[in-house]
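A single protein chain has been omitted from the complex, and every remaining protein chain is retained in its original position.
Should a chain be cited, it is by its letter among A and B, assigned in written order, with residues numbered from 1 in that chain.
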Amino acid sequence: MQMNKRKTLGMTAYLLFLLTPIYWLLNMSFKQNDEILGALTLWPSNFTFDNYITIFSDPSWYMGYVNSMIYVGMNMVITLTVALPAAYAFSRYKFVGDKHLFFWLLTNRMAPPAVFLLPFFQLYSSVGLFDTHIAVALAHCLFTVPLAVWILEGFISGVPREVDETAFIDGYSFPRFFIRIFLPMIRSGIGVTAFFCFMFSWVELLLARTLTSVEAKPIAAIMTRTVGAAGIDWGLLSAAGILTIIPGILVIWFVRNHVAKGFALGRV
Amino acid sequence: MNKITNNKAWWLVLPVFLLVAFSAIVPIMTVVNYSVQDIFDQNTAYFVGAEWYREMLRSPRLLDSLLRQFSYSFSVLLIEVPLGIAVALMMPAKGRMASVSLILVAIPLLIPWNVVGTIWQTFSREDIGLFGWAVNSIGIDYNYASNASDAWFTVLLMDVWHWTSLIALLCYSGLRAIPEAFYQAARIDRASSWAIFRYIQLPRLKSVLVIGVLLRFMDSFMIYTEPFVLTGGGPGNSTTFLSQALTKMAIGQFDLGPAAAFSLIYYLIVLLVCYLFFTVINLQDKAK
Partner (left out) sequence: MNWMAWTELTAAFFSVIAVILVCMTVYEIKVPCTERKGFLPISTTRGDRLFIGLLSSAYIHLAFLAFTELSLMIALALSTIWLAVLLRWG
């Protein structure tokens, strides 16, 4: 039992390390600016909800959350729709160029964003998608799709091929087999993949900011607005920051059992 | 499992290929085009051939930020991978506590990157931030805004705070996939907990660790938002990583040509590192 105690102690220490900065953000979100900048206080002395009220009463603020959620949702749907069949193909078949295609997919994460932003902007402007949610969703597919294919392929390799063969002998067509039999079997994989798509799309700032101006502006970009003539509005910024964490917590809550079920990815 | 050779599988992969190609190929072609020209504006550009490459390869700036970037990325991996594995081992396996700790561990991953920068910006200030104040009050002179090594350390700490959870979550999930029978067999053999880790858990973690290491390497190599918000690259150039140097060049000074050449050189370096990593891993798998 000595071992378990050490584990709990270690875990507590790590969680403390994780949560203290978050507490700091929460703490600041209930303060006024002069208190934040004035001194170090562990607890707001003038407890205020003003920062949150500002956000919830101003459409240019709360629409940022709506915009972010729309394109993240779109991204998750698009990514899963295209990545599921592809992951199936990678796990079941050998075909010309499969390994190279896989590696090429991964390389898209390696491009340093700075210089690529301008072509991105121009590409999406030239096809008339600038400042739409779908543009951000498509651009984020660049790094969510390869990851999704990778994770799903691991899960799919865990399903024995006899399952497919039996279904085909029973007269299932491929699409019907895929949707009715196969997808329910890799439910956990889909949950985990959706979580990772959400994660990487939700937190990304540079592409999302470059591809939008008004209509689809994400919350992370709106936050940079708090830098005004009078300096940064720290309280408002913190409140906005706290609110960005909440959707994420909801998502991880829904997929927690899938993550806890575990995945060992077959092929590397 | 033996795979069937069937080129019709391309039809299943085609949507992914088209989708990614749309966003990937045109930008990279454009950047290659930029890199051989001196661009003044939309319509005025002069062909300069490989001049930018020559200039960039010989400039101390490239070598500097390359070294800085490698030392940063390797520090990140060196800390985050062992720590992530340790956290995954410590996380409770079952019950309510498992769910709670899973959610708490995942929180840093779900915060937009500029907010992460903001948190640490105030959290580490020595006058109004808890962390900065605490470090100073135990007698260490710490100020990330004026001291270069403090700034570097803060960016590193922020990265550890932010991303260790990714490794931990992947490993946690990998650990849960180990059948209970393995542990029972080990218990019968009276294996030490180190032996269990070394011969049962670690091999099973390999595939998730490969993902984790690659993701962390690529992302830390391109790190931009967090240090930008935290210190703006300063003091001096101590936390000006690759992406920031590029942004300064491409957007600040509109030197698109050199910036493009610079980023393509970096792209080739990352490509080589990842390819070698991949090949070595595949080789090990085959050797088994």
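What we mean here is this: a residue touches a chain if its C-beta (ideal position, glycine included) is under 8 Å from a C-beta of that chain, and two chains touch if they have at least 3 such contacts.
Only a predicted model underlies this, so the values are computations on that prediction, with no experimental measurement involved.
When the omitted chain is restored, the residue from B:26, B:134 or B:210 that touches it is B:26.
Among B:53, B:120, B:142 or B:221, only B:53 touches the chain left out of the display. Note on the undisplayed chain: of the listed residues A:16, A:39, A:66 or A:96, the one touching it is A:96. Within the entire complex, the positions of subunit A that touch the omitted partner chain are 96-97, 99-100, 119, 122, 126. Contact between subunit B and the unshown chain involves residues 5, 7, 26, 29-30, 32-34, 36-37, 39, 42-43, 45, 47, 49-50, 53-54, 57-58, 265, 268, 271-272, 275, 279, 283.
FYI, only the chains that are shown with their structure count from here on.
Those residues of subunit B lying in contact with subunit A across their complex are 1, 3-10, 12-13, 15-17, 19-20, 22-24, 26-28, 30-31, 34, 86-87, 89-92, 98-99, 101-115, 118-120, 122-123, 127-131, 133, 161, 165, 169, 172-178, 193, 204, 206-208, 210-211, 214-215, 218-219, 221-222, 224-225, 242-244, 246-247, 249-251, 256, 259-260, 262-263, 266-267, 270-271, 274-275, 278, 281-282, 285.
Contacts from subunit A toward subunit B in the complex involve residues 3, 7-8, 10-11, 14-15, 17-22, 24-25, 28, 36-40, 42, 78, 81-83, 85-86, 88-96, 98, 101, 103, 105-120, 122-123, 138-139, 141-142, 145-147, 149-151, 154, 157, 160-161, 192, 198-199, 202-206, 219-220, 223-224, 234, 237-238, 240-241, 244-245, 247-249, 251-253, 256-257, 259-268.
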